[in-house]
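Left out: one protein chain. Kept in place: all the others.
Think of it as A and B in the order they're written, each chain with its own count starting at 1.
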Amino acid sequence: MRGDFLKGYCGKILMVDLSDSTFEEIEIPDMIYEHFLSGVGLGAYILYKYLPQGADPLGPDNILGFVSGLLTGTGSFMTGRWLAVCKSPLTGGFGDANCGGTFSPAIKQSGYDGIFLKGQSPTPKMLFIDNNGPQLLDAADLWGLDTVETEAAINQKITANKKLAIATIGPAGEHQSLIAGISNDGGRMAARSGVGAVMGSKKLKAVVLAGSKMIRSRDPQTIKTISRDYAKKVKASNLPPLATGAMLPMMGKSMVATDKAIPIDGMLSTAIIKKWGTGFTNTMGMTMGDTPVKNWKGSVADFPYRKYRHMNPDQIQKHETQKYHCYSCVIGCGGVCDINGISKGRFSHTHKPEYETVAAFGSLLLNKDRDSIFIINELLNRGGMDSISAGNTIAFAMECYEKDWLSPEVTGGLELTWGNAEAIVTLVEQMIAGVDFGAILQHGVKKASEILGIESAPLAIHAGGQEPGMHDPRLDPILGIHYSCDPTPGRHTIGAGSYYTYMRIWEDVTWAPKVKLGEDKNNEYEATNQVGLKSMINVCIKQILDGSGGCFFALVSGLNHFKIFDYLNAATGWQKTPNEYMTIGLRMQTLRQAFNVREGINPRDFKMNERLSGNPPLKEGPLKGKHFNIDEMMSIHYQFMGWDKKTGIPTKTALSDLGFCDLEMEGATHG
Amino acid sequence: MKVQIYPPPFASLTNLDEDGMMVLPPGARLFTVYRRLKIPLVLQPLVICNVNYQRMKLNTQLKDGDVISFMLPLAGG
Partner (left out) sequence: MADKKKPVIDYELCMACGICSGDCPLSCIALRKTDIDRYQKAYPVLDEYYRCTGCTRCAKACPMEAIRMM
């Protein structure tokens, strides 16, 4: 039938061997996309198929992938995300890091759904792809430059018909810091899982894309109709002029004033994000209890209003010169901030600090110096290091210092007292450079605690080596499930009780439980069947989102608005029901888990530090006394995933029911 | 007539059923919804309210099946 070949995806990937500078185009059959979508699913498929079991994450056998989404470039809105995938050197399991910016459409415009690199180059290289195909170019003169300098230098070196889309590592990735990320467009970061270290281990400095191939979908008119409906609602969602940042703490208090669930219309959340970006929760999270304080052991009592008010997003906005948004985004949560004055001329601009960075270097360290956070933000963006992991690691060091387990002799004279902004900035610089005391902290909190000794382990907040995002599971225990159960642990965007409520997935997926007005939120602190079901649903839809290139904020604006299932059918010509897509999501997640099991990971070892399950509970603040049994919560999640309830290993039945095409799944189960 | 309400967290829920529907007399206006939700005056400047995803005045007349959404932020990022 005419147009049958138009499916939204390219149908092939590029495999680059950096050891012998060869390129191979690999055709991917339609069946693979129908089983795993694109994006993270395609990434998991390729890694599982081609990565040798037991590969050293920092060795030549590891494969680093840059994957776009199935919906990217099809005319859908909110689908400009890409992922870096690899075997993670931080956790030893499946690694993926999600990012926006300008890179995602550029991958598909090169003619590939994903670009994968194996081997190791003997000298620094960059991969350049334009309409003439791929080339490996010398990058020795770029090695040592930070990410912003690298992009500028590449733009000087290479002229192409199209503006270059660049993904690059900074010094942190070059030093193979296990918490190094990959930067795009001056500081949009694929930050987690140590993807930057893998890139650095391959001596790959940058991937530079300048292709302009067309991306074609089956029914572009339907896609446009869906997009217009979404845009109309987003356009109408605006805060009143009187709304100021000063009101946000009160809003936070009111959200936890009741234990009753209030199903909300996520669309109006776009109003708040349009105004402030993720920073709206800098202060709101303090009164809610969402924002962690003092290495997760404190509360708003330790970082009261007179301190956290400095993080008022209005104050951050004052420096914003214009908004920044990812490709195909109609909300626009990012921004560009002028920090010439703040940094005393050191930096002219920075991407507006995200909530994660503000919290990780603010309340988590009892640091009220807002200016220092702008500088840290730019240091980490340029250095190519994950702010969540870096902040958590410094918090750990500060708690050790508080206990006199670290002295100024060990820290090279740095006084790591809570809130010492100057010391924090210096330490960040050291971590990026991998020098002095920063050399101990540069690989994240797990390695740091191993170096410092066993007594420090309880203070090291991580799950399987990855540090948690700035959202407290003691407020939302299902978040805690995903911190511990996701194959890439410690991630705050996988799922939560609140995300489930905002998504309104029950309007599409017939077996998804409806959140009723007035439901008791305390029910989510017990490992009930409903909790298991919700956490499973979280994971399935998240995989669908990451397979599509979709944005998390679109998801939580509500699936009743962001019609991802309709988008997917219109792009591909499939006629799948939402229930069928959920099965695809379940398969994608099971494949990621299977990868971990095959790599010898015991899923239970990914349990998050028990401080985050309220063991022991906080004595003060909005989360005083809150706790849940994380072991039981993990069990109920595994059960609903169809995995062994005790071990978290996918069962033979689950694997055969789901079907994994040509992948050998034997090593990923034990019966 | 019935309208779908997405209330703000501090609202009174007594006039809503478990699906968030509110029964109103035909021709009821938006300010009736505000009154029944008991939205405090001091918080009203922060509250944004859309009817079918459009800003409407408080004296807007509602009809059966209208969706009235009150702004509520969320976590993530």
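We take it that a residue touches a chain if its C-beta (ideal position, glycine included) is under 8 Å from a C-beta of that chain, and two chains touch if they have at least 3 such contacts.
These figures come from a predicted structure and were not determined experimentally.
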In the full complex, displayed partners of the excluded chain: A
Candidate in contact with the missing chain, chosen from A:L137, A:V330 or A:A439: A:V330
Touching the absent chain when the full complex is considered, from A:M15, A:I46, A:L90 or A:I223: A:I223
Full-complex contact with the absent chain, from A:S38, A:S88, A:T102 or A:N381: A:T102
Residues of subunit A in contact with the chain not shown: 73, 75-77, 80, 102, 105-106, 109, 161-163, 212, 214, 223-224, 227-228, 231, 234-235, 238, 274-275, 320-330, 332
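The rule is short, and it goes like this: only the chains that are shown with their structure count from here on.
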Averaged-CA centre spacing for the pair subunit B and subunit A, given as whole angstrom: 34
Partner subunit B, residues of subunit A touching it in the complex: 232-233, 236-240, 242-243, 247-248, 250-251, 254-255, 257-258, 260, 262-269, 271-272, 277-278, 280-281, 284-285, 290, 333, 354-356, 471, 476, 492-493, 496, 498-499, 502, 514, 516-518, 552-553, 556
Touching residues on subunit B, where the partner in the complex is subunit A: 6-11, 13, 16-20, 43, 45-48, 50, 53-55, 67, 69-77
